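In what follows, a structure is listed as structure tokens, so that the remarks can point back to it.
Apart from one protein chain that is not included, each protein chain of the complex appears where it belongs.
Which chain is which? They are A, B and C, in the order written, and residues in each are numbered from 1.
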Amino acid sequence: MWAIIGIVLKIGVVVGLMQGTVAYLILVERKVAAYAQDRIGPNRAGRHLTLPFGIKINLPFGLLQPIADGAKMVLKEDVVPTYVDKPLYILAPMIAIIAATLGFAVVPFGPVGPGQVMQFQIAPGVDIGIVYVFAIGSLAVYGVVLAGYASNNKYSFLGGLRSSAQLISYEVPLGMSILGMVLLAGSLDLGKIMAWQDQHVWGIVAQPIGFLLFLVSGFAETNRLPFDLPESEQELVGGFHTEYSAMKFGMFFLGEYMHVITVSYLTVILFLGGWDFPGLSVEQTGLLSAILKVLVTAGKVSFMIFLIMWIRWTLPRFRYDQLMDLAWKSLVPLALVNLVATAGIIQLIRG
Amino acid sequence: MNEITTSEFVRSLLAVLLGGGGVYLMLPKGVSGISPRRGFGAGSAAFALALLISATFWSPPGAGLSRAFFVLFGLTSIASGTLMITARDPVHSALWFAAVVLSTAGLFLIAGAQFLAAGTVIVYAGAIIVTFLFVIMLAQMEGKASYDRSARAPGRSVLSCFLLMWALAYALISMRSDARATVEGGSARLLADERILIPTPSITRVGNSPPQSGLSEVLRRASRPTAQLPERSNPAGPHVAGLGATLFADHLIAVELAGGLLFIALVGAIAIATPKPPIRPVVRVASPPANAPRL
Amino acid sequence: MHGSFLVRNCWLVPFFPLAGAVAAAIGGKRLGASAHIPVVIGIGLAFLVSLGLLGAAGADSTTVLFDWMNAGGLRVPVEFRVDGLSTMMLSMVTFVATLVAVFAVGYMAGDPAYPRFFACVGLFVFMMTGLVLSNNYVLTYVFWEGVGVCSYLLIGFWYAKPAAAAAAKKAFLVNRVGDFGFAIAIFWLWTVANNHDLSYSVVLDPANLKLIRPEAIFGISLLLLWAATAKSAQVPLYVWLPDAMEGPTPVSALIHAATMVTAGVYLIARSMPMISSDPRVLAIISLVGGITAALAAAIAITQTDLKRVMAYSTVSQLGYMFMALGAGVGSVAQLAVVAAMFHLFTHAFFKALLFLSSGSVMHAMGGVIDMRKFGGLRRKLPVTCATFAVGGLALAGVFPFAGFWSKDEILAALKLASEVSGGAEGTGWGWVYGLVYWVAVVTAGLTALYTGRAFFLTFFGPERLPTAEDLAAAGHGSHDDAHTNEHGHGHDDAHGHDTHIGHESPLIMTFPLVALATCAVGVGLLFGPTGIFEGHLEHTLGFENLGHAEHGTDWNSILIGTFAALFGLALSYPLFALPSRIPSILATRLGMLYRASLNKFYIDEIYAAVIVAPLSFLAQLSKFADVYIVDGLVRLIAKLPRALSRSALAPYQNGLIQFYAAAGVLGLAALLAILLLI
Partner (left out) sequence: MAASDWFGFDNLTSFLLIGAALFALGMLGFIARRNLIVMFLSAEMMLQGVALTLVGFGRYHGNWTGQVFTIVILTVAACEASIALALTLVLFNRRLSLDVSLWSEIHEPDAATPVDTLDPEPSETHSGPESYPHLIPAGAEPPHPRQPWIERRE
């Protein structure tokens, strides 16, 4: 019974934290975009704020902007266009956000394993870990496809079509890119993969090609630039979410950023050592080390998120045929070669 | 009718009759006099009742939460399946099938097949159904077609399939009764083989030799007859590792065959689907510009 | 060591010709005019191996290659036996086959189906050597049928020619009659054989033979004789052999003179330990041989076709062998078998020689073989003339040629047999042997007569060449009588054979002639008086148990035989070499006899009337019943469902795949429900 309550608590904390983080990520994104374009970005919300009891605060960097954005989202009129397929239209953003959230169930955001003070993972000890993440990730495409179909709008429809093809295509190299790491660690459990990296080397050293493939495919899976063809504003005027407004649109937004977080976490765990840092090792089980490890992970993830944003505002968008060529003619063969080579080398070394 | 109690017989018959009637009402068809919406509503109500009756035959494994989840997933899978075959819009059909797949994956989890659950979701929900959706969208941009609104001989189809379902269910239920009856001293008639009473049939036990690696070991296991597979293979090890070990050793040939099949299917699909002129009998658009992107 | 290695690998003997045949069959198109190379090499290699085996013979050894059948009580391994009899036969077969194949290279040159010919020849040698080597009756039967098939293929080699096709069919059918007897014999033997083992080494073991009831032995022996009469062309089943001359001449030489027709003799000789225990069978064998020998010789005298004369001569000489085999009573048994086999051995050489010489003549005459159409060829064809003369002298049995020695032994054996069987303590069949003895003597005279006739008609008298009409009748100047126009190949004038008319054959054809002639002179002298042959043959399964009494040289028989031969030859010279009217006068005087002989004593016609016509009538009857009654019923029955389905079931074949699926499901569900409820 207590275990269930504990799990529910954990779920609440993690989901809540993520939602909050996402809100602030939007702010970060806007700031990064502004710096990339030599602007200032949002800097008003939170300044000259008067709280009750006359307390005046002056928050920098527009720190309250997310709250304003959120309020706007929630309070706007929720328009359901006339000719949409209503059940699917409503279902689509739900799927988007649920799929993004569910995947986090097995992602360790700190040290896991026997002997730790606490399992920093909602569902610890799932030995199919990474496969579960992919299973849930593969459901995310429904949100986009259904949104495109249900909107009953040519642009949205094209966005949905593009999205389905793109996500299916990039799932293949995505799945294959991590197999090298899985082979090395000998487990699908994310915690064990981190432990292996602690005892040996980081995945980015052991599997540089795998890292690259994962990064590229992960970008495509999150539908972010340079792979945001399903929504590309210039061609499809927003693509699959053209017809969405208010909180439904906000849910897509939320889902996208949660995807970014998940992909960042996975990259960090699989290729950047997770909580691993000079001075930290698997054997340390104390509270202090646990906190340190969580912080280290969070720091790496923050860097990854920044990297993703950076790339978004740096690189131009692919053309659709280039996108497909990249997946099927470059990434898939490369991933196969990488996998075979890794397996061969492992076999050679282990005898 | 000795092996099955009257209550069970009546319940199963009721469930199949109600279910069949319900599905008949739910199927798209142009019967005058009944509004499709009302028919669908009545049908789904009847079917839900049938579903509940049929759930009385289930005895879920595990305890507590696990049992609840089993019932939930079981009901969802069958209900989604029914909705899939009665949906007017093929996109809805595909989505209901996705629901079937997800429920089935849940049932897999309860049966202890975690990897398979995830794999089913990835392959079916993630790839196959999305591809279906893609094709439906490509092919049916006009919306709902008339052929989606009329089932072929719904009465006849429902009759055959629910007769089949009832026969299968009857066999299963009566077999269970057999097991019980024989334990109590009755006689088994349907399958006069006492092996069904043994919880685990005797598969030739292969000595628990220490696990060896190496090609020769793999080949030895791959060429072993299936009847000689170990009864409980590596119950202690982690799930995926055990599955992988048996997959790539005991069932190596099946895996290789499946791989070959996949490859051939890939080649075949590409060969079939590559557009060859004339692509469509009705020319809809002017010829694309010379520098138009491929695909 | 060397010998045992060869004995263990005696399968090489059949293997080499088979490999050659397969190579010629597969690569025939590519090899073209050199298609003979693999076959000749294969047969030659087989001959070399046979020679090696001859040296290693004496070992009574079997080699089991693998189990062919193993079902219930029947176990048939593919096993080979190397002993005196088989090695003798092997070396003879492969030697003659090698020479004939070499001869055929020249003879068959330019034939459109050249590769097919050599493939068949190779296959035949494979079958024949397998027959000789095999160590059980079933395997022997397989090869027995195999040589029959090869014979069929080769007789009908020019299948477009109606006569050849008919002859092939006739040979095959008549042989089937004999094969039937062989099959029955094997079945019977299987039921009585010890442990149901059909191996020679088991069946012919004296201890095992004692276990078999005498009636069974009598029946089986008669059935084996039946089989042998067909394969070895004895009365009453000899009728196929003369017709078989429709095949190419090398085939006649190889198969229908030297090798295949000896299979029957071989079978009887092989089974001698079993057969010799029943004097009745022996007497019948001897009688059959005697009748055949005399009848065939009588027919041969009047035939005008050179090859046909040789064919009847072959039948007659095979009759001699049977006579000898039949003489194997009591203590004479071994002598009789040796005599028969020795005659078989020598006959193979000189008869092959005679056939090849005839072929050479035919080649030179542009396909004409009728002796009335040519004559006085001794200057045009000196080599052929000389070799033919050697062969003829050997056939007639003149000292010191090969035929003399073997015929003398046969006469001696017959005489001994009559002495042994006659008298108070004898079996009471002595009179048969006495009769057969004199038949043999008379036949010897007839043999010499017709041999001389053939020789003198061909090579003496005024020189005559076939006229243009004769050539046209023989198939437009092609090099064999069988090359008809409908054969399809353009044997036009530019082919060049017409220009050869009247010239000696090329070296590749005369070389085998000379080689065989040498043998025809030599083998008798080499093996006959020296006892080598007898000594070699003694190392044969079961032969040591045959009676072998000491016997001296029978000068009486030698003198009588030689006299008969010389008399025959002497008679033939004035009759046929010099221009004389005596033959025609004789023909008119003895009109009926002459016509009977010329028409082969109407045997074919009698067969046609007694056997073929009733069977044909029965076949017509069956055909009628089949076409009108059985077929009618079947059609009637067939119409019923057709009509039914057209009206009642066809609508359900409506092309809707779902309908089919639904029907299937409904059936499945109904079946399941019925199974569960009832």
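The rule we apply is simple: contacts are C-beta pairs under 8 Å (C-beta built on N, C-alpha and C of every residue); 3 or more make two chains touch, one makes a residue touch a chain.
Note that the coordinates shown come from a computational prediction; the quantities given were computed from them, not determined experimentally.
Chemist: Using the touch definition from the top, which of B:L13, B:L49 or B:L116 touches the missing chain?
Modeler: Going through B:L13, B:L49 or B:L116 one by one, B:L116 is the residue touching the chain not shown.
Chemist: On chain B, what residues meet the omitted chain?
Modeler: 23, 27-32, 35-37, 54, 57-63, 66, 70, 74, 77-78, 81-82, 84-85, 87-88, 90, 93-94, 97, 100-101, 104, 107-108, 111-113, 115-116, 119-120, 123-124, 127-128, 131-132, 135-136, 138-140, 142-154, 157-158, 160-162, 164-165, 168-169, 172-173, 175-176, 179, 199-201, 203, 226, 229-233, 235, 242-243, 246-247, 250-251, 254, 258-259, 261-262, 264-266, 268-270, 272-273, 275, 279-282
Chemist: Quickly run down the residues of chain C that touch the omitted chain.
Modeler: Looking at chain C, the ones touching the missing chain are residues 650-651, 653-659, 661-662, 665.
Here, only the chains that are shown with their structure count from here on.
Chemist: Quick one: report the Å distance separating chain B from chain C, using the average Cα coordinate of each chain.
Modeler: 72
Chemist: How many angstrom lie between the CA centroids of chain A and chain B, rounded to a whole number?
Modeler: The separation of the two C-alpha centroids amounts to 32 Å.
Chemist: CA centre of chain A versus CA centre of chain C: separation in Å?
Modeler: Distance between chain centres, rounded to whole Å: 92 Å.
Chemist: Give the residues of chain B touching no fewer than two other chains, as numbers and ranges.
Modeler: Within chain B, no residue contacts more than one other chain.
Chemist: Which positions of chain A touch chain B when the two form their complex?
Modeler: Of all residues in chain A, those touching chain B are 85, 88, 126-128, 131-132, 134-139, 141-142, 145-146, 149, 157, 160-161, 164-165, 167-168, 171, 175, 187-188, 319-321, 324.
Chemist: Which stretch or stretches of chain B touch chain C in the complex?
Modeler: Residue positions touching the partner: 1, 152-153, 156-157, 159-161, 163-164, 166-168, 170-171, 174, 190.
Chemist: Quick check on the complex: what are the chain C residues that touch chain B?
Modeler: Going by the criterion above, the answer is residues 656, 658-659, 662, 665-666, 668-670, 672-673, 676-677.
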